[in-house]
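These notes are about the structure you will find just below.
Only a single protein chain was left out; the remaining protein chains are all shown in position.
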Amino acid sequence: MLNRRHFLRNTTLAVSALAAPSILRAQNNKLVINSFGGAYEEIHRRLVITPFEEMTGIKVEVVTAYSADTLSQLRAQQEAPQFDVAHFSGGLETTAALEGLLSPIEPSELRNHDQMYEFAVSGISKGVGPTYSTAVIGLLYETNQINPIPTSWNDLLREGIGEHVLVTDAASNTYGLLSLLMMNHSLGGTMDDLTPGFEFVSKLLENGAVVVSKSPEIQQNFAQGSSWMAAYAQDYAYTLTKAGLPVRFVQPQEGAAFAPITVNLVANRPNREMALKFIDLSIRAEASEGWAEALRYSPTNRTVTLSGEVAEQVVYGEEAARNLVGFDPVVISDKRADWNEEWKRLLVR
Amino acid sequence: MTGLAPPASAHLMAGALVIFTAFVMLVPLGVVIASSFSESQFLVFPPQGFSFRWYREILSSEAYLSAAWTSLKIAVIVTTFSVLVGTPTAIALAKSDTPGRATLSGLFLSPLVLPTLIFGIGLLMTMSIWLGGASIWGLIVGHLVICVPYVIRTVSAVLSRADPLLEEAARTMGANVWKKYLHVVLPQCRTGMAAGAFFAFNISFDDAVIALFVRAPGVETLPIRIYGQLEFSPDPSVAAVSTLMILVSLALVLLVDQAIGLDRMT
Partner (left out) sequence: MAAIDSVRAQTRQESLFLLVPGVLVLLIAFLFPVGTILITSVVDWTEDGVFVLTTSHFEKFFVDDYYLKVAWRTLRLALVITLATAIFGVPLAYIMQRAHPTLRFIILLMVILPLMTSVVIRTFGWLVVLGNGGLLATLVAPLGFTGRSAVLMHTEAGIVIAMVQVLLPFMVLTVLGVLQGIGRELEEAGRTMGAGFWQVLRVIVLPLAVPGIVSGSLIVFALSLSSFITPSLVGGVRLPVMAGSIYQSIGGSFDWPFAAAQSVLLLAATLLLIIPYARLVRTSQ
């Protein structure tokens, strides 16, 4: 009888392995996650992945995939997703959660939950997040060319800098979209009506602004000295500063947008416990602090303490965090397709 | 015969054209190679300083090495299958009594001129709808489609020069079918198979279009890695990897030339 049971079990295993490779993977004691490649991924390993592996003895398989790719893969593999944990930057997690691709999390399931700012965990009951750090979108400027220091989004229209302004593609780049929304917001526009924002960009284009879609192009343009001002992220300004470029970030008086970077629990996966442990580790103060120190992402964990230069170069503390403008990701994911269509038409030559 | 030589003006124009073409063809590759020895952290031109730091960087980067390994594995599998599939096809197409030869040959070679993009999208949709998502095998199949025609072409090219009498003789001498293929037909195909294999390897190793669409989690090929770096954080390490890949391509092109002669690849 023992033999027969053995045989049966083995056959079932074999069949289920054929039918759903993910089951096999789960039994291999392995967690599959995505990360964003390059320096980001290295720091990700140092702050979260390696500590997790050491703590649990579970191997983490890291797939380099940016947000949009990750979303399309989750969609394609809806029934049997390969990811356990998905990281998103810039709003796609809401889309994924609405489509049921991500699993809700109870506050009690995360030990570090109470240390987080409210906005960082407000979506977890719907499957969004938590937000483990955040990028801030404001103005980047070239310190040798731009004087006085810009204080408003309107400074992008400043006399004589037309050709030296960079606009980031809002259709393919989330920071570009948030920039557009911020311009719109600063001119009194709402999420229901982006006309002021579109008109503003159209003026920038008339003045000769260059449109780029990828952050390296921004780097290249600043490095070659052909660009003097751009709407983009604070962490990226730090990348440029670190590389020796005379570039600084400023939070305009009308406010700066924040772009949450989230760690999400993928739905329909068998190893929820393990994944939750990973997420918990991602939001602990040490990790949040590490992100700020290494890449100047603003912390979302209230208990983080920063000092000196780092504290100045991120949005730090409850007071400062209050000046951030958040745009409702549900509305964004709802309207983004339409905005993209209008944006494409605005840009096309 | 001197009277028949082209006039000096023609020589001059020919020289100018060749130099200009060389410029357009090779300069982009040249700058990539030059940038790879740059010391600076940016991809600016002209490159600043001279160092091997980016080569050291890529050779110690796990991400690049594993991408190279993935590409290599895929390319070897694709090459093997391409030769296994392409050679018999070419032999059949070379036989005058194969029914529907012209149509078949058009069909078999059509992936050469049809948009690669279409295969990428088609495979992505097929696999997502029926097979539950992309996998490394999808990528291999996709590469197979664009590589097999090259093998068919190179093998056909040598077969068109081959001596049909040999096969005839083998048959009349009573060699059985297997022996005939093993000892008469295949040896004739050898150089074509080799050239086809080099092409197939190169195409699979370099492909970015199909890989961009049919990308399974955890499967990152070298070109995709480069594409990602270009999009998100280009530094001279991309140039260093690219330089190594250019050298691989150059070697393969020279091997093709050794096997059957480059100008037969029209």
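We call the chains A and B, going by the order they appear; numbering starts again at 1 in every chain.
The criterion applied here is as follows: a residue touches a chain if its C-beta (ideal position, glycine included) is under 8 Å from a C-beta of that chain, and two chains touch if they have at least 3 such contacts.
Computed from a predicted structure; not experimentally measured.
Across B:Leu12, B:Met25, B:Leu65 or B:Leu182, the residue that sits in touch with the chain not pictured is B:Met25.
The omitted chain makes contact with chain A at the following residues, 68-69, 72, 75, 163, 169, 171-172, 208, 210-213, 220-221, 223-226, 337, 340-341, 344-345, 347-349.
The set of chain B residues touching the chain not shown comprises 3-4, 6-7, 10, 13-14, 17-18, 20-22, 24-32, 35, 43-46, 84-86, 88-89, 91-92, 95, 97-99, 102, 104, 106-108, 110-111, 113-119, 121-126, 129, 141-142, 144-145, 148, 152, 171, 177, 202, 205-209, 212-213, 223, 226-227, 230, 234, 238-239, 242, 245-246, 249-250, 252-253, 257, 262-263, 265-266.
Here, only the chains that are shown with their structure count from here on.
Taking each chain's centre as the mean of its C-alpha atoms, chain A lies 37 Å from chain B. Taken in their complex, chain B has these residues touching chain A: 41-44, 63, 127-128, 132-134, 215-218, 220, 225, 228-234.
By the touch rule above, chain A contacts chain B in their complex via residues 32, 34, 36-39, 41, 61, 63-66, 69, 73, 76-77, 79-80, 82-83, 214-216, 219-220, 223-224, 243-244.
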